[in-house]
Structure formats: C-alpha cells, structure tokens
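Reviewing the structure listed below.
Only a part of the assembly is drawn; its chains keep their places, and the rest are absent.
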C-alpha cells in the first residue's frame, strides 16, 4: 500500500485504510527495535532534515532514532541556531532546506499550518511533528498503535481525553483519528480549556471528569502546561488536580481493563497521580516505544513503501 | 589532480588550475545529490570535526550533508557548548581536537586567520568555513561553480558585487577568485562600507550602483547586517534600499541574461526586492544546491582525490 499524499500533514487528510496501513507497517518495524542489530537498510542514502523551530527533545529523538534505524542520514536543523533568528521568512528557510535536496523534512513549529505551507513549496516529503495547537499526527498514530497492540479494536471503543483540550494538538489529532476509525470519544476539561463546538469533530464533551471516564476503555490524560495557569485558564495546580487529575479512585470508574495513556512528559500529582502513571493499567512507556516504530512506518510508506523497494 | 596544500584556507592560496579542478570535481558530485541513493563510500571511516565558534546553521548544514553523502563521520563541536567558554585558548582547543585524530577540521571563527593558525598546529586538513571579514573560500567556489553551470566563462565576465564590501568575507573571496580566473569585477557600496585601496585586489570600485551593474553579466548582492546600521555605517534600511537595493528597474541595466546571486539569507526589501530574488534571473537557490557539491569536491580533493582511491 502506498499513501495517497507524499506528505503527512495531519490526521485530517488520512483515509481509514491509510491509517490501517501505517499501523500494519508499524507492526513490522516494532520488531526491528527488539533485535540485536536494530537497523535495516530501507532508507540508505536518503536525507531527513529534522527542522524543529519549537524545542522538543522527545519527539526529535524519536524521529532521529527512527531515521537511524532505517539507515537514513539525519540532519538536525533547530531553532536556536537557525537563521530564522536573523529574520528570514519561513518560506526562504524552507526553500534553502529544499535546495539541499533532502528527501524528508520533519517540521515542528509553533504556527498552525507551517507544515502545510512547507509542503506547498517543497518537493521533499513533509512530516508534521506538531504545529501549534493544530495537529500532531504521529502522536495520534502511535497512540492508536498502542491501543491496537493491546488488543483494542476501534469500532465502539470508548476513549476519554482529559485536560487542556483547547491548546492540545495531541487531543485534536486523536479525536480526528479515533472518530474516523469508529471509536466513541469524549473530551473533558475545565470550561476555559474546552473549545466551544468541539462536538462538530464527532466527539462528546463534558466538564465533569467522572462522566467522561465512566466505562471508558481508554483514559488519555493530557499534560498541563504551567503557562496556562499563569495565563488564568485555571486557578491553581491543586485545584486542577482535584477536578481533573487521574487517581486510583477515578480510574475505577473506567472499564476494568482500561488503558491509561499520556503523551508525556507527565506532571506527577497534577494531571496524573504517580501510582496510576506507574500502575498496571498504564501504557505510557509503551507509547514511547511505539513512537519509534510508527515513525519508521510513516517514513517507509511516504518513501513509497514496498513499491520503492522492488523498484530499487 | 591533487591540490598542493592539505588545507583550504582561502582563495588567496589557490592557483587557477586548482580552482578549475575543484569545479570539475564538483560536477561529478552534483550528480550524486540527484540520485535515489545520495551517498558514495568515498570518505568512509574518515572523521570530520565541524568546529563552529561563530554560529551558522546554513554553512554547517551544507558541510554536514556533504560529509554524510561522502560517508564520513561528522562530529559537531560548536561554540555554545565548547570549552572555549571556560577560557581555554584556541590553540589548546585545536590540539585537543587534533588529539582525537580527525581527518578534517572545518572551522568557522570570528577571528581572521584562525583557520591558518589551526593549520600550522594540526596534522588534520583544515577547511576555512569563514573567518571574520577575511575569507570564505567554499562560498566563492560555489558561486563560481554556479556561474559555470549556467554556461558562463570567466575570462572577461563582468561581475558586480554590491553591498557591505568592507565586512564581507564573501566579497573578498569572490574578488580573489574571479579576478584570478580573468573576470572583470566591480565592487560597489556606500563610502563607509567600501574599503580604500580595494582596487589593489584587481577590481574596480564605485559608490554608484547604476555604474556597477550597467552591462554586468552577474549581479551579486551581499546581505546587509542590521548591526552595521546600528553602528552608524548607513542611516536607515530604507535609505540603503533606495541607493543599493536591487529592484527590477536596476536589474534591467545589466546584461539581458544577467544572473542574480546572493549568499543568503536574504533581506527581502532591503538589499534585494522579493520579485528579483524570486525572478527568472535569480540563481540564489542553485547556489545553495551547488554548495553541497562543491564542499564534497573540496573534501574529496583534500583527501587526496583519485590518488587516494586507487591506493585504497
């Protein structure tokens, strides 16, 4: 299977069969990271530019490992040293990157739509590694992969996403992916952090955490950003934890075999209590492991998948 | 052909035949970056230290890609994290780098002559990636390569270089290279930014932009550094643009098939208008593409060229 687009800009543009194809390919790549020799020659001689205008060690490292395990050459081009600081436009930087003939540009940017803009102006495959509060498609794909590896099937799967829905690209990409695959999604957060009209994406919304997680098969907690508190979106961390933190008592409202997920890094004692994060239901570290496999799958399929391999 | 020196410190030390040899080799390497597998084993097992004491994402990335496409191992050793901040001398840092047995040291430094100093004290091949206002030889070589690929021949070629000639290593290396190859070079800039006696390098000098570009086959614009304005070298960006900015009207004074060049990053609306930078005459992005090929050629030839290959 080949993806229709040479870019991965958002879940928004993926058909269910494409999502399934990525998850299927990720199964194969997950196995490679368990081998003695964690490397395949799939993308040898390909260049990937990791263009991170917003800092992110975690996502950048996951992509970089995926690239290295596929034998691609990685070039890190990150913000602090980039000439964007000298006032160059994103378009000029993109054209300059492009002129060095990379096969892929992985972009993290604080502006929603920056990856789409790049894709319109570049021959390289563009992968969105997070654009503002818009999308973070590889995160949603690795979350879905984690659910599937744990034996969950999407049709009718009850997923609660709890936290700062308003500013979360993780929430947005997950709602898009999960509803598209037939899951039953409820988003939950304080009134100030729950966008009006979010139901139009096909999910339900509530301000009451108990309502959101009652009977849920998956409870996905979002990271609280301290700067939101400072900006007045909620009064104190203690208050936030009391109303929207996941502790053992609340988790017992979910389905007996519910999975607990979090995109990381976690704030212990704020949105999630330590014993829940480290408990039997938690698959938080599996999400990290699966991130490498899913990113390998995305790179592989965007490069043309099996088609390319037989041609080479 | 083998270069006479194991180092590339400046255009100053290159004979015309050496320049031609580098441009010839670059033709071969330019082709590699267009392949499906952009990689040759030429420098496998060689170590290149990219020692950037002055930040530069652009040049560093170009070198790093050139190194990776030749299968060398790259080590980035940049200023912010370097022990130079702890007060170590350049000589001590150089000796320490040297002790780790790199084959090449690519150095960018704010002090003119720093690469020469390194070369005197190191067994590694030293490549000057820009030293203060002194030289930037790979930039001049990629500029020359771009002209040649566009079918221009150097004898009698009329080149205008416009901008801050005083502080520009790009201008200096270009004047040296182009005059050595027989081109007819005119430099142009405000009186405060045009060094007295520049004509001794074999070029003409003028403060009037129209005079410089009239009939020019190549118009090379230099980047305006905002800190120069703050330091009083010129009054305002608007005034600078009015007197020395390249717009369509001025470009029409040049030869009908004139090439527009710029080492990047460009300041749209200051030294170059957007429509000219993006116009049919502009080869600015080709310069970036050619930079990788020229740097591959330099690394290859300094490593011993074909001689080394047959020996290996």
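Which chain is which? They are A and B, in the order written, and residues in each are numbered from 1.
Keep this in mind: a contact is a pair of C-beta atoms (placed from the backbone, for glycine too) under 8 Å apart; a residue touches a chain by one contact, two chains touch by 3 or more.
Being a predicted model, the structure only gives us computed values, none of them experimental.
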Next on the checklist: For a quick check: 2 copies are placed, so what copy number does the complete complex reach in this file?
Outcome noted: 3
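Methods note: only the chains that are shown with their structure count from here on.
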Checklist outcome for this item: Field rot_deg for pair chain A/chain B, CA superposition, rounded to the nearest 5 degrees, holds 120
Checklist entry - In whole angstrom, how far does the Cα centroid of chain A sit from the Cα centroid of chain B? => result 40
Checklist entry - What part of chain A is in contact with chain B in the complex they form? => result 44-47, 49, 73, 75, 77, 81-83, 86-89, 92-93, 95-96, 98-101, 103, 312
Item to check | chain A-facing residues of chain B, complex | outcome: 33-39, 55-58, 60-62, 64-65, 68-69, 78, 226, 264-268, 285-286, 288-289, 291-292
